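Notes follow once the structure below has been shown.
Only one protein chain is missing from this complex, and each of the others stays in its spot.
Labels run A, B and C following the written order; every chain starts at residue 1.
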Amino acid sequence: MPEVVFSVDQSKSMRDQAVPGHNRWHPDIPVVAMVRPGDEFRVECREWTDAQLHNDDSANDVRDVDLTVAHMLSGPIGVEGAEPGDLLVVDILDLGPVPQQIGDAPGQGWGYTGVFAKVNGGGFLTDYFPDAYKAIWDFHGIYATSRHLPGIRYAGITHPGLFGTAPSAELLASWNQREQALIDTDPDRVPALGLPPLRDNALAGTATGDVADRIAREGARTVPARENGGNHDIKNFTRGARVFYPVHVKDAKLSGGDLHFSQGDGEITFCGAIEMGGFIDFRVDLIKGGMEKYGVTTNPIFMPGNVEPRYSEFMSFIGISVDHDTNTNYYLDATVAYRRACLNAIEYLKKWGYTGEQAYLLLGSAPIEGRISGIVDIPNACCSLYLPTEIFDFDVRPNAEGPVKKDRGQCAVTS
Amino acid sequence: MPEVVFSVDQSKSMRDQAVPGHNRWHPDIPVVAMVRPGDEFRVECREWTDAQLHNDDSANDVRDVDLTVAHMLSGPIGVEGAEPGDLLVVDILDLGPVPQQIGDAPGQGWGYTGVFAKVNGGGFLTDYFPDAYKAIWDFHGIYATSRHLPGIRYAGITHPGLFGTAPSAELLASWNQREQALIDTDPDRVPALGLPPLRDNALAGTATGDVADRIAREGARTVPARENGGNHDIKNFTRGARVFYPVHVKDAKLSGGDLHFSQGDGEITFCGAIEMGGFIDFRVDLIKGGMEKYGVTTNPIFMPGNVEPRYSEFMSFIGISVDHDTNTNYYLDATVAYRRACLNAIEYLKKWGYTGEQAYLLLGSAPIEGRISGIVDIPNACCSLYLPTEIFDFDVRPNAEGPVKKDRGQCAVTS
Amino acid sequence: MPEVVFSVDQSKSMRDQAVPGHNRWHPDIPVVAMVRPGDEFRVECREWTDAQLHNDDSANDVRDVDLTVAHMLSGPIGVEGAEPGDLLVVDILDLGPVPQQIGDAPGQGWGYTGVFAKVNGGGFLTDYFPDAYKAIWDFHGIYATSRHLPGIRYAGITHPGLFGTAPSAELLASWNQREQALIDTDPDRVPALGLPPLRDNALAGTATGDVADRIAREGARTVPARENGGNHDIKNFTRGARVFYPVHVKDAKLSGGDLHFSQGDGEITFCGAIEMGGFIDFRVDLIKGGMEKYGVTTNPIFMPGNVEPRYSEFMSFIGISVDHDTNTNYYLDATVAYRRACLNAIEYLKKWGYTGEQAYLLLGSAPIEGRISGIVDIPNACCSLYLPTEIFDFDVRPNAEGPVKKDRGQCAVTS
Partner (left out) sequence: MPEVVFSVDQSKSMRDQAVPGHNRWHPDIPVVAMVRPGDEFRVECREWTDAQLHNDDSANDVRDVDLTVAHMLSGPIGVEGAEPGDLLVVDILDLGPVPQQIGDAPGQGWGYTGVFAKVNGGGFLTDYFPDAYKAIWDFHGIYATSRHLPGIRYAGITHPGLFGTAPSAELLASWNQREQALIDTDPDRVPALGLPPLRDNALAGTATGDVADRIAREGARTVPARENGGNHDIKNFTRGARVFYPVHVKDAKLSGGDLHFSQGDGEITFCGAIEMGGFIDFRVDLIKGGMEKYGVTTNPIFMPGNVEPRYSEFMSFIGISVDHDTNTNYYLDATVAYRRACLNAIEYLKKWGYTGEQAYLLLGSAPIEGRISGIVDIPNACCSLYLPTEIFDFDVRPNAEGPVKKDRGQCAVTS
């Protein structure tokens, strides 16, 4: 077990830790620990909402969650010798829920998957499922099961939803500029088109006074992935993966969190994967001048781990960029196509007795693969969704007799 | 070797075969052979453009290709007892290039990958690569190599780009309506937003006279995937796959072609994968009333084959829905995000000495995986592209020294 | 399709081909075709017994088979520039049954698995199953099924049972010496401990007169694997594999045959895998002085192909080096341990309704894996056998209720 350079007491808010983390991206958030190229170290993480969600059977907490506090990140960790233009090489050596603990915070033996209400966050299928829903998952070693999703059991592909380096001041400004421009195209939209900087509930790490105030005013929200990495939600950032992050500021300033026990490609539920607090063990190194050497000018590149569970059979669902309800055609729109693939999967699962909400929660959390299959066959983009059949404890494949529909209960809903 | 129910002489145009196929979707195209549930049979296929492309070192044929003849499909094969509402179960037992032949038609020992010129077809990156390009691939058993892409060798995941059942008259009308509505939003766009029915070069199978004329006038173009299956370009429709097609007309009327020796997710080159003629061996069965039983009302569902090559190491590239050139943000646009992932991969490959065009051709044809990673983290969709490192005969992974840039020639270009 | 350098008319005996092959190992068998390093070429093969087995429902042909004619090999192919001490690099580009043909010879649309009678060949479990048995397999594209083994279907991992280079005169003499020494320890044993050279039915390729006679007198039998490669029966010599054969004579003289559509590790049935004639496409190259460079002084080394079917669930059976019937302990004897693992698997399969003979035939032909698990824990060696559950069309896993025993017919037996 490597040295812990950022520690979290799961019984306390991130704000009340001995060394607090942060929930905005800004170059001036002070480094909390320095490491050297070649070092291995552990970072402990708080669940992304700072544990506003509970291990119970009501989705009221999802409905009422305060999203201004998200994401609660651990860091920044400084890397000696890192300079703008370098690539920071990050190996994920191990990652898991809070070790050796059972408790009330997500990650202490359990996690959750939620769907935000349309009026407070939304999700990929928010027009079809506008309310808040939740499923609680219990961890059994490397497996998870949910009392809200009977008949399902799978091994977690643990990964961080969100890690990244600090932006430079210039990069931060360009983010704020382009996102505001997008928001300005439809400022009253629900859900919003984007999330501008917000002072409310901003946490600036160990910064105080004017610095903290500037961070709160200018700091980019942590929801989207950007040029520093950030909230990729790539489930293949799992144990054994190597990520090459662009370095935009001196010391790189690596921060992150939002650990997931498991997630489906797309994290379509938004709130989200199987969310948890926990730990992540890193090894870091540097490729000096690597951004130019390898042409890595926008997003990180990475090599996925080779320790994912091995599945050999899938039920796969196709979607095309057509809204079949209105017979409306979209032009090569992969987002629409993937949404239709998800809806098609949900219709299929309903035939076996799951509610639509349960199926939605399943697709957000289980190790499904979302593929862009055809992106040039005008006008229809084609996406496909691969659901491993082995995660079900019944035979979910089509046969001549038809599906066996069973009462499979319901997820947590609002009261 | 099962009975051949549709045969092709590769030295002749599809129009001149003893029993010709067709290049439009229409319910009235006459069945050319009947099979029964449980039957196994072989369908021979012509390359999709009817062999307009040649095994040479010029991309002029790509630039000048006549797209009104595409796709040249084999069929329709009628299935006894199939009725609207059923699911047609199709097992792909085997699929390959033209057996035991070397010759001038694609599939006779070779295939090609092309990029259309922006003014004649376009492609996923047409704003970045507006001209026509081509790479010729030689088949070596299950492997392909290209004189236009030195240093690359991989096993083909052979699959049909396009198979489907016939639409009903009502379904056909709804396609034509919705696609025309899309085209009407920008009728002069280059490339076009969609392809309406077109009498020029229509081939109506064995239909003649008024029937043939109506098919030519009304028949849907074969480019996009739709509710009958069609041009999915899903590389996982490979040997061992089982597809469940909705049945929209009596006898189902299964047709297809556009065989690929290999393809990357997205088929970003459009012209396209490694294109070839060849054969496909099927087994068919029926699930009576299966559309309602399984909730399959729009697109087919399928189970992918388990005989893909097994890769364990990938270089992966990320894209988000931002146009970095103009710092413009798009809202959860997976199409933009995947395009950026492709462009990022191309920049990386250029550092090793490939031209951008070569890299583009590689990504369209090699077994890359295109994933929708995050689709809810407003405003940025996040896609990722997985390139297996084993297809290169050099070490393509990043290291501290930087890439070894080598002259790797060039693909076929126009003169 | 590469040039055919050794062709076979499957309607004729290997003896009656335009250019006959051979069925003994000897340095003086004349080369029938020369190839160069870098060449790709096709070799056509006859089924190993020269098609003495038939597509029928009696095992009399297995009982009465004449084993002195085996194995009927194609070759030798000479490789220009090959000299003793080199490594011959052999890529398996493709391999399959007889292309485009249905007929009476194994490989023409079908194959078989047999178990020899104890008095004529024997097998791994001959003390438990002393009679002759047979199962006929029909090929369905890449899959095989058997009317003698209902409920089973799997994709073939096609491979050659036997390929190798010619021995030098010295090496040949050492083989004959050591094998005779073994035979002499129990010369009357049934089955025999080894097979010495035998003039009866020897086929010396294109050699005639005194040379042919000497080959018949001295030539090593083809049954075991030896320092030249030979009858490895390694199912991982499949498409995509690269084998490095030691070169013992000028031009290397590559010969082989005994193609298998599928085989379980160990080929425990002896007669054998799913046996067939067919074709194999090779690419060859040389590593000059490679035996010394890489320390390859006894057996070939190889790199297996990466296109095997991907299974993720197995029923596994353990055996230890104890004869439980007599409570006799053997010392770290992996042969006994693997035999017990096979017998344990058979007992399990009998509970589902297969006869012991059927189960035996299944384990010889299906893609089971045989592992040496523990080989040091005195006195018990421990072996394990992995049976993929996906090859069954019913759920073969244990559950609380117990297995569903069904009448599953019987294999072909003797009359």
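Side notes on the structure shown:
Going forward, a residue touches a chain if its C-beta (ideal position, glycine included) is under 8 Å from a C-beta of that chain, and two chains touch if they have at least 3 such contacts.
Everything numeric in this text was worked out from a predicted model, so none of it was measured.
Touching the chain that is not shown, out of C:P76, C:G141, C:G219 or C:G266: C:G266 (per the contact rule at the top).
Contact with the chain that does not appear here is found for just one residue of C:R147, C:R199 or C:R397, C:R397.
Only one residue in the set C:D57, C:D131, C:D213 or C:E369 touches the chain that does not appear here, and it is C:E369.
Across the entire complex, the residue among A:Y112, A:W137, A:F261 or A:Y311 in touch with the chain not shown is A:Y311. The chain omitted from view is touched by exactly one of C:E179, C:E275 or C:E357, namely C:E179.
Remark: the residues of chain A touching the chain excluded from display are 1-2, 40, 92-95, 99-102, 109, 140-143, 155, 239-240, 281, 283, 306-311, 390. Chain C residues in contact with the hidden partner, per the touch definition given at the top, are 87, 89, 122-124, 174, 177-179, 181-182, 191-195, 223-227, 231-236, 244, 265-270, 272, 287-290, 293-304, 306, 312-320, 322, 324, 327-335, 338, 340-341, 344, 347-348, 350-351, 369-384, 386, 397-400, 402-403. Taking the complete complex into account, residues 309-313, 390, 395 of chain B touch the chain not shown.
Quick note on the criterion: only the chains that are shown with their structure count from here on.
Homomeric contact chain A/chain B is classed as same-residue, with over half of its interface positions used by both copies. Here the spacing of chain B and chain C, counted between their Cα centres, is 39 Å. Chain A and chain C have Cα centroids lying 51 Å from one another.
The distance from the centre of chain A to the centre of chain B, with each centre set as the mean of the Cα atoms, comes to 32 Å.
Contact of a single residue of chain B with at least two other chains is seen at positions 306.
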